[in-house]
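Pasting a structure here, questions to come.
As you look at this complex, bear in mind that one protein chain is not there, while each of the others sits in place.
On to chain A.
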Amino acid sequence: MDDFTRRLKTALLGHPEGSLAFLGNFEVEERWARGEHTLPRLSADGGAAVVNHMDEFALLLASGDDHVVLKAAPDGDYLAYLDGLGIDLPTVHVVADSDPRRTVTADALEDPALIARLRDLAADGVRLTAHGVSDVEESLSQRTGMPLAAPDAVTCKAVNSKVYSRRAADELGLRQPAGWTCETVDELRRAFAEARPLVAAGHKVVVKEAFGVSGKGIAVLESDRRMDRLAGMVAKAVDRSGQPRVAFVVEEWVAKRSDLNYQFTVGRDGDVRFDFVKELHTEGGVHKGHRMPARLSAAQVAELTDTAHRLGRKLAADGYFGVVGVDAMVDPDDGLYPVVEINARNNMSTYQARVQDRFVGAGRIALARHYPVRLTRALPFAEVRGLLDGLLLDRAGGTGLLVNNFATVNAGHRAGTAFDGRLYGLLVASSDDEIAAVDNEITARLEATGHER
C-alpha cells in the first residue's frame, strides 16, 4: 500500500522497507533558538507539559514495523480504539522518568535502559527520525549508536531560520511581503528605518525572531518609539553577551483571505514530492484548525506545487532532506504568497498524513482541530469514548472524530489542582455542514460535563 509513511521512508532511507524509531520532539525551535538573541520574553512558559506530550502524535505516523519513543504509556483503551480502526501500531518504548518540562528526546537521554534497547535496535538496522533535529537528537543518536535518518542539526537549524526563508524566496523570485533580513544590530536599525514610512502610512509591520515558534516571538512595530525601544533592547543584549550575530526578520503584515500550509518531501537523492495543501479554518477570526482539502483553484494548486519543487531543489542543494512544511497565504484578490515561512521539519499536518490517506478519501473532507479541556482529575479514554458515543469515527468511510493524540488531555495532570489539556482529532465527514454539526455536538457534550474550557 502506497501510504505516506512508505513515501517518507523512501525519502529518509532511500527505500520504503526500513524500520524507523520516531521521536515527537515538538517545538524543537526552542532548542534551535538557544544562544540566539530573542525579543523580551518570560523566563518560564506554561503549557510545556502539553507541548511535550504532543510526542504521542508519532503513533499515527509510524507503521507496524516501526518504533516510537514516548514520554508516557498511551491509554490502553485508546490503543484498542486505534487498533479497532485497523491502524497497524508501532512498538512503543516509554521513558523511565518523564519530566513534563523536557522533550521526549531529553527524557530518553536520561534513561540508560532505553538507550540500551535503542542500541540493540540500531544493530538490527533501525534508524532514528525526529520531529526536527537539534543537537539533543544528535546526542541521542551518538549515545545509542542509532544513525539519524536526517541531515545534521546545524543544517536543520540553518534552513529553519526565517532569514533563510526570506532569502530563498528572494533568490527564487517568489512573491513575499515587503521585508528585511537582519543579522546584525545595524541591519535591524536599518530595517526599522526603512519600515518607518510604512508604519507612518498606517501599515502594520512586525519583527519576528528567526527561530520563533509559529505565532510566538513576534512584536508589532506600532510607532517610532516602539522601534527605538526594541532596537535598544536588542543592542543592549548584544553588548552584554558579546555575541554580535542576531537573527530577525522585519516584515509588512499584509492583508489575506486565508492561510495555507502545504507539505513536500525531499529525498536523499534530491527527488521532491508534493504531499498536500491544507487551509487554516477560522471562525469569527479565531483559528480553529486545518481543513483538508484546501479550497483552491487548480491554478493555485499548480503554483504551490511548482513552488514546492523549486524550494525542494534549493533545500536539497543546501544539504537538507526530509519533510518540509511551508506556510503560505491567499491575498484578498486570490493571489498567492507562496512562501511565508519554511518549516523544514515535521509539521502537525505530517502526523495526520497517514490516517488522512486512509480515512479521508475522495469526496470526504476533514477538519483537524483540538478541543481545550479543563480538568481536575485524569480523564481516561474510556470515559471520553462513552461521553462522545456515536461521534467518534469507527471505520473508514464513516463520519466522526478520529482522536489522534490523547496524551495531551492529561499531560498537565498534578494531584489536587485543576489543569488544562487538549483533545486533538480529525473530524471526518462528507460536507462542511456535517462537520459543523459533529463539531458543535462534541463541544456541547464536553461543555455539559464541565470538561470544555
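Note that contacts are C-beta pairs under 8 Å (C-beta built on N, C-alpha and C of every residue); 3 or more make two chains touch, one makes a residue touch a chain; residues count from 1.
By our rule, contacts and distances are computed from a predicted model.
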Checklist entry - Missing chain's UniProt protein name, "Sugar ABC transporter", "ATP-binding cassette domain-containing protein", "Acyl carrier protein" or "Putrescine transport system permease protein"? => result "Acyl carrier protein"
Checklist outcome for this item: Touch assignment to the omitted chain, from A:113, A:220, A:299 or A:448, lands on A:220
Checklist entry - Of A:229, A:273 or A:309, which sits in contact with the chain we cannot see? => result A:229
Item to check | Hidden partner interface residues of chain A, rising order | outcome: 39-46, 215-220, 222, 225-226, 229, 233
